[in-house]
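With one protein chain removed, the remaining protein chains of the complex are shown where they sit.
Each chain carries a letter (A, B and C) given by its place in the written order, and its residues are counted from 1.
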Amino acid sequence: MTAAVDKAAPVAANRERARSLAMLAAIWGVLALAPFWMPYLGGYTALGTRVLVLGLGAMAVNFLLGFTGVLSFGHAAWFGLGAYGCGLFLKFIAHSTPLSIVAGTLLGGVMGAILGALIVRRRGVYFAMVTIAFGQVFYYIAFQWSSLTGGDDGLRGFQRAPLDLGFTTVDILYNSTAFYYFVLICFAAAAAVMGFILRSPFGRTMLAIRENERRARFLGIPIELHIWIVFTLSCFFMAFAGSLYALVNNFADPLGLHYSQSGNFVIMAVLGGMRKFWGPLLGAAVFVVLQDYVSSLTVNWQFFIGLLFVVVVLFFPRGLLGFFQQRVQS
Amino acid sequence: MTLLRVENASKKFGDLVAVDGVSMTVEPGELRAVIGPNGAGKTTFFNLISGFLTPSSGRIVFDGEDVTKLLPARRVWRGMARTFQITEVFPELTARENLRIAVEVASGYRLKTWLSRDADGEVRARVVDLLDMSGLVDKADRLVGELAHGDQRATEIMMALALRPRLLLLDEPTAGMGDKETYDITQLIRKLHKNQNLTIVLIEHDMRVVFHLADRIMVLAEGAMLAEGTPQEIAANEAVQTAYLGKAA
Amino acid sequence: MNQPKPPTIGRRTVLKAAAAAGVAQVAAPFVISARAAETLKIGMINPFTGVYAAVSNNELIGAKFAVEQMNAKGGILGRKVELLTEDSANDVGTGVQKARKLIDRDKVTFITADVNSAIAQAVAQVTNEKKVLHIVPGGHTDPITGTDCHWNVFRVCNTTAMEANSVAPVLFKKYGKKWYFITPDYAFGHTLEAAAKKDLAKMGGTVVGNALTPLGTTDFSAYLIQARAAKPDVLLVLPQGGDMINCMKQIAQFGINKTIHVAGLQQEEESLIAMPPASRVGTWMFEWYWKQPGVPHVAEFVADIRKRSGGHVPTARTWFGYTALWSFKLVTDKAKTLDAVKLAKALGGLELPPQIKLQPNKVYYAAGDHQLRTSSFVGEAVANPKGDPEDLFHIDTVIPGDKTSPPDTETGCKLTWPA
Partner (left out) sequence: MTQLILFNVTNGLIIGAFYVLMAIGLSLILNLSNVINFAHGGFLVVGGYLAYTLEPYLGFWGALLASPFLTAILGLAIERVLIRPLYGRDPLYSLLLTFGLAFMFEDGTRFIWGAQGKPFTVPDFMAQSLSTEFFFLTGYRLFMVAMVAVTVTLLFLLLRFTRAGIRIRAGTLDLDTVSALGVNVRGLRSLNFGVGIFLAGLSGVLAGGQLGLEPTMGAGLLMPSFIAIIVGGVGSLIGTLVGGLLIGVASGLTAVLLPSASEAVIYVLMAVVLLIRPRGLFGEEGMLT
């Protein structure tokens, strides 16, 4: 009996593996060729860059929400802190793009780690509320500390520096295609790390906590510690995305930390499918393109974005990927 | 040497005394049943042992160490595993993944099992062993939430077992099951107890199961211990009969 | 199943065709806007949603009217003008994104943006990078045509310094030398306050205190308690929009204007309309006003706008939008090219004709800092208008832009032109 299973399993597993490899190849192919096909559909490279960065943010939110079952509604704070960290570094410390990203990621991630330790015992809506409120603390700091952050006017006066690769320098400031590929490489690195963690035993304990916290606790998993670790990791990813966002705009502003921005990240994750690794990226693509498109058509685009939230909640609670999967299966 | 010793444990919720000065010792290799009418405090007593609740007074000693104040996860690391009255599994994962998580946690989810192919193979092999033992092999790749109640319960027991516990706490393992499922689960528990010489404490409602499995039985009523002894002694105990068996029948 | 299929059109094919047609339809707006090369496109980015929505809409009404007039006169260099609008949602990131969209995808020739100074500055960075001529219709902070000026960026509305310089002397002469400031806590407020303080110091007055209020403050009572305790001669209310309305409402409710003279630097028709009559008090400056008896073309302009705005009069914002758009045509008619650098050189020093400037004094873009030298209308808010219900301001003096603005050599602007 065991032998039979062992023989059958590899076939099924191989097919599964082949399918996911094909899927991966498709995703990376589409992303890698984006600057070439997007103009034909009325897109533009800057839009693609924005999708990647916000998609990474949504994936970071989903790392916590979709895979651990913990809803943070204040994650924009870490995104925004990443942006400010990156911008302030470029403006005041050194003119280096990679180092500024490191600085932004550290700022957001470390603050997230500290805050996370305070709130990790809260659950459900209460956790969501506390994260909103703490997120707003950082919003107000960015808003009020005008001498450092530029306050409501935002932080300006920095630009991404050309990449010095030793043998050559790449102009990522004026060449938007080069910058797109730079962001794509950063995105790929973050996604790889995220995927690696999720496939690890630690990643499976995340699923365990999401599925059944009590069972997980009595398997001997220290729940609070694990949630804190996941929260912190998620904050680091978020801050990394935020740093890239500062480079996209050469700018950082308080609105990037506002809870409404957090809401956008969550809806991107849910819209794409929060049980799926690539769901949030799809969600971000749909959300960003839709917003870009509708807001050019009508001043009342906010109404339609609100409607999108309602429709997703009522009709696509498992997201687009979940919806398609269900259709395929039935 | 005694594996588990509960010393005069009590638990109060406000004015309500749920467990009132209960003591118990369990020797290695023993299968102990805890019975009692509804509201006798059996589950609360279990929660005190496993660390889900902390006693208002009294001590819990496990393998010579005072664990009264330890968090549940720490007790698990010391070799105590439990199941719940209402089955607690990971419904949206497959049976294989459920067991795999438990096996990995038991092996300390160290970087080694993550990176080395050999260690990974060991984990997989252990999962297959557990599946074999419980007869879940055919259903290994289905979502646990979609399995029959008895299979879910078997998965939960095997997850507890995957932790390689020295003490297994089972809270009403046959609750809500039909005859066939009850029989299967009883056989599984019996196998674990006999073949692996595992120490088990279980709460049970079904007297057939209790008298079939248990080495010794403890009876709780209204939070206090009413009697303790072998199945024969308990069957013969008049206080137990009036307080419990009589009513239950 | 083995029989060869008859060569009819299957359901599936029809569905496919329909789907393709559907896709084409959805994609159509993209394709059309990418294809139509014969029209000349001008992009307008403004916060059409959020707190500045009302003033943004008025700028749009003015801009649309300008486009209508231009097209009636043959467009720009013979090409029909098309106005594309984008909502910056009062968010700098969105504004920058929309600027790139307009330039990269829609290939606009000119950009006009934004009511929010911060967005205007951020968009200026993009237009400068892309070498697109950019006129700021209504963002006031000084650096846009001062320390942060660009060769391709021009501005219609006043700088905060010009606003301060127009009102300060009047207040000092008429009402006294002890001033208290209520200042919104962001760059616009800070520069406005600094400009007024500079003027006050020059005239020999004193600042008896100031309260920095966060943007979006709804309740000003705590600040007003502070202000009254300081016993100033003049209370300067510098917040704008909703903040100012709330502040003025509470000033009137508390009766503060009975003991202290209330004034401010910038006031707008849009804000006065939203206030109850009792709050319409104090001395202010308007950047343009619709009621200018005897000034040529103003009456026609007002009548034309009323037809396009549901009967409402044009505000200073309407004029900003109108003037910004017309400036593009005026300068291309003069330079006969679409080369941004040549146009920018030609726009510096350009004087607006009477039918565009709609005010008595000389109005021109200064060549050294690209700031429009336009008049200040100083006067009093009117609580209960006698004639037109929208006649909410009484003009005392109209001061030419040359008087309120420092010379373009002293605004801190150093234009660097592309090689």
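Throughout what follows, contacts are C-beta pairs under 8 Å (C-beta built on N, C-alpha and C of every residue); 3 or more make two chains touch, one makes a residue touch a chain.
Keep in mind that this is a model prediction, so the values were computed, not measured.
In terms of the touch definition stated at the top, the absent chain reaches A, C within the entire complex.
From the options C:132, C:187, C:208 or C:245, the residue with contact to the unseen chain in the full assembly is C:245. Of C:53, C:338 or C:395, it is C:53 that touches the chain left out of the display. Considering the full assembly, A:125 is the residue among A:21, A:41, A:93 or A:125 that touches the omitted chain. As for the chain not pictured, it touches subunit C at residues 48-51, 53-54, 56-57, 185, 211-214, 216-219, 221-226, 228-229, 242, 245-246, 249, 252-256, 270-271, 273-276, 278. For subunit A, the residues touching the absent chain in the complete assembly are 65, 71, 73, 118-119, 121-126, 128-130, 132-134, 136-137, 140-141, 144, 259-260, 263, 266-267, 270, 300-303, 305-310, 312-314, 317.
By our rule, only the chains that are shown with their structure count from here on.
If you sketch which chains touch which, the chains link end to end in a single open path, with no loop closing it.
With chains reduced to the mean position of their C-alpha atoms, the one farthest from subunit A is B. Look at where the CA atoms of subunit B average out and do the same for subunit C: the two points lie 73 Å apart.
Mean C-alpha position of subunit A lies 41 Å from that of subunit B.
The distance from the centre of subunit A to the centre of subunit C, each centre being the mean of the chain's C-alpha atoms, comes to 36 Å.
Across the assembly, subunit B contributes no residue that touches 2 or more other chains. The touching residues of subunit A, when paired with subunit C in their complex, are 39, 41-47, 50, 143-144, 146, 150-154, 156, 174, 176, 245, 249-251, 253, 255-256, 292-293, 295-297, 299, 301-302. On subunit A, the positions that touch subunit B within their shared complex are 1-2, 5, 12, 200-202, 204-205, 207-208, 211-212, 214-215, 217-223, 275.
Against subunit A, in their complex, subunit B makes its touches with residues 50, 52, 71-73, 76-77, 81-82, 84, 88-93, 97, 100-102, 104-106, 109, 113-114, 128, 132, 137, 140-141, 156, 159-160, 163.
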